[in-house]
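All protein chains but one are shown at their positions in the complex.
Then we have chain A:
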Amino acid sequence: MTTVSMTVNGKAVSADIEPRTLLVQFLRENLRLTGTHVGCDTSQCGACVVHLDGQAVKSCTVLALSCDGATVGTIEGLASDGALHPMQEAFREHHGLQCGFCTPGMIMSAVDIVARCGHHLDEQTIREELEGNICRCTGYHNIVKAIAAGAEAMGASSPMQHAAE
């Protein structure tokens, strides 16, 4: 057992874990943050995407110990003060989810896509950027629409961040 400490959704957390514990196991089993999902064992599906020091990572492919001292954001931390994040809102508005299992990873990836590619995303960019996220339910049509709309809404709601890009 080894001690690991990190900041998750703004809260300092610490636990004794087996060194082979994956970040996703740490989040789900130790912290009971079950919004982050596991859909595969080969780093392909993206159901497990979280933000690690501001970047999207597949938490099934990161050792929890390697995150010692890091800042982690999960789907549970995306809404602030009870208000949904614009990307969450866009997924609901555009019916970008059915069973909801891929959804946390999709939304966390989408927020990261906007951070990297900006607020005006065309369909092809979104489809290419979603390479690492698999959805079996929606056929992607509405996910693509949701991400485009969510990206625009993020731009509108945070002009400062937009200007900084």
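Everything below uses one rule, namely that a residue touches a chain if its C-beta (ideal position, glycine included) is under 8 Å from a C-beta of that chain, and two chains touch if they have at least 3 such contacts; residues count from 1.
Basically, contacts and distances are computed from a predicted model.
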- Task: Look at the options "Carbon-monoxide dehydrogenase large subunit", "Sarcosine oxidase subunit alpha", "Oxidoreductase" or "ABC transporter ATP-binding protein" and return the one that UniProt uses as the protein name of the missing chain.
- Result: "Carbon-monoxide dehydrogenase large subunit"
- Task: For the chain that's not shown, point to the residue among A:Thr7, A:Gln44 or A:Thr71 touching it.
- Result: A:Gln44
- Listed in rising order, the chain A residues that touch the chain left out are 18, 20, 28, 32-42, 44-45, 47, 74-76, 78-79, 84, 88, 91-93, 95, 97-104, 107, 123, 126-128, 130-131, 133-144
